[in-house]
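As you look at this complex, bear in mind that one protein chain is not there, while each of the others sits in place.
Chain IDs A and B follow the sequence of writing; residue 1 opens each chain.
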Amino acid sequence: MKDKLMFQNAPHVRQSESVVTIMSGVLFALLPIYLMSLFYYGARSLVLGICGAFFCCAFSAIGSLLLREKPVPDLTPIITGLIIPLLMPADIPYYVVISACAVAIFVVKLPFGGTGSNLFNPAAVGFASVAICWPELVFRYPATMQAIEIFGESTAKIAQSPAYSLSFGAVPDYNVLDMLLGSAPGPMGATNILVVAACGIFLIVKKAVNWITPVSFLVPYALLCLAFPRISCSSFDALCFELFSGTIVFGAFFMLTEPVTSPKRDFGKLLAGISSAVVVFLFRYFGGFEIGFASALIVMNVFSPVFDAVCENILHAFRHKDSIIATFKTDRERKKLSGEQAVKIVESKEEKTVSETEPEEPVEIVEEIDLSEKEESGKEAVQ
Amino acid sequence: MTYVFQFFTMMLTALFVENIVFTRSIGTSWMFYLTKRPKELLRYVLLLMAVTTVSGVIGYPLRGMIYNSEFRHVLIPLLYIAVMAVVYVAAYFLIKKFLPDQFEHFGMTLGAAVFNCATLGSLLIPSSERLDLISTVGYGIGMSLGFGFAVIMVGYGLTRLEYCRVPKIFRGIPIALIYLGLLSLAFYGLVGHQLPT
Partner (left out) sequence: MIAEKEKNGFKESLAYIFSRNPVLVLGLVIGQLAAGDTTLQNGVALSITYLLITVPVLVFASAIGKKLPDWLKIVCYAVLSAAMLLPAYFICGSISATIFDSLGIYPALLAVSTVPIVYSSKFAEKQKPSLAAVNGLCISAGFAITAILLGAAREFFGSGSLWGFKIAEASFSAVKLPFWGFILLGFMAAIINWVKDIIKRPEEIPVGEEENL
């Protein structure tokens, strides 16, 4: 059984060409965002992107040499390396980007088995780890429309980002058009909402990304922000500030939709999107950092198999609803009747009562897997 | 009313912000043990909750006497272990008499379930932060629930590792530790740099 079926995460097709073609769509969609940041911050943003992509590729090559595996040519390290600088300010020192890439590749990707096996989003973990280490560098944004020196200490003017203003309940001094066009300070790639959204729609049209995930994340998040505003201004403005500050839109299109770490079924993606919205909302409102998206994403990645299992149960029940309704009816009849009559009915409808246990099957399978782990850690721990 | 509010605030703090496993890193070996036995989890969490609550209430008036002692790093653990010993002996005989079926399940591990890092840790942290009685009880209950939460999260992750092509040298303990570290990182993202050491 195990020889014929693949018990692995997506992407299932492992010929290098097809993985490359899927990922090249994402790569192509990232280019306009880099062009926009080139316009706002000068050439340093491009150099940061090239630096990230190069080091991610180099690190994954070194890792596969150390593990003595045949290196598989794929584009996922390049995408990781391109996404990481986009989450950071444009004047970030290079060593921060390089350490984020090192964490993403050496801690998240290689130990879990490379492309297709990473349980966490590498870019999110890389960003979160450096954000915890150097918060004063990662959350200090330069003002837009100024060329930043490519090398050396940055002397760029610092501005307060909308996400930071929101975190202590102040109204940002930018209007909605600024937020849409990206002239408000913020992470290098996540401020130009229009461009990011256009690239995301391009990905959806190209079918590199399923439309359910971003929509089911952004709509509940907007509703939550409308229901619990943090600042006192008109509700439309407040909604725009909440939605367009930080990395919400960028993350919804480029990080949440990563095929490996998201649930497999459409219904599971819907559930995951809604609950990610709730968790991101809580992390942003009560978290210590103004950008809680990356941490919330790591927590949600843990639960994506849970969503798969839950929606499997529900769909199973939906498919077999006739037999389940029949068993409910038998139950009701059984309660009405008593003694020998009830036993007779149960005997006559034996086939249908069998289906009563079926919807619970996936749960049992999960438990079996839990118990039958081969050589996992705790086996020897207490014995 | 304020007491109820204080109780629940402390409980939620202990459950998420200062999660016993992810931010305090206490009780990892028990956690790995329990991820293999999900059916024992509820029983263990209930026992943990009972032991922390009872020992916290008994130990509260006693610990005030030795706060300012020079040897408080030694005396407070000793005090709590003595209190836990009393609770353990009481639990041993009570369970043996009134719940003989449960006693069969616990057997030898009842002792290990009472004397471990998770229990002592959820007693020592409120004492080192000098919380009052209500916060101590709330903190203990939150810690126990947080422990159960952590076991569920890590258990799901270890299940999911079955589907990964983990390299040979990382199988077993290494990948479980890295997984735990990454989860812990996510919780630090929530807390920020404000965690007291």
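Keep this in mind: a residue touches a chain if its C-beta (ideal position, glycine included) is under 8 Å from a C-beta of that chain, and two chains touch if they have at least 3 such contacts.
As the structure is a computational prediction, the values presented were derived from the model and not from experiment.
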Item checked: Touch criterion as defined above, residue of B:5, B:71 or B:98 at the omitted chain -> B:71
Notebook entry, point to check: Among B:9, B:102 or B:128, which residue is in contact with the omitted chain in the full complex?
Noted result: B:128
Checklist line | Absent chain, residues of subunit A that touch it | finding: 99, 107, 111, 129, 132-134, 374-375, 377-378, 380-383
Check: Taking the full complex into account, what residues of subunit B touch the chain not shown?
Finding: 21, 23-29, 32, 71, 73-74, 76-78, 81-82, 84-85, 88-89, 92-93, 108, 111-112, 114-117, 119-121, 124-125, 128, 168-178, 180-182, 184-185, 188, 197
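Just so we're on the same page, only the chains that are shown with their structure count from here on.
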Next item on the list: Express in whole angstrom the distance between the two chain centres, defined as the mean CA positions of subunit A and subunit B.
Entry: 30
Note to self: Help me check something: in the complex, which residues belonging to subunit A touch subunit B?
What the structure shows: 7-9, 67, 69, 107-108, 110-114, 116-117, 119-120, 125, 128-129, 131-132, 135, 283, 286-289, 292, 294-296, 298-299, 302-303, 305-306, 366-367, 369-371, 373, 375-379, 381-382
Notebook entry, point to check: Which residues of subunit B touch subunit A in the complex?
Noted result: 29-38, 112, 153, 155-167, 169-179, 181-183, 185-194
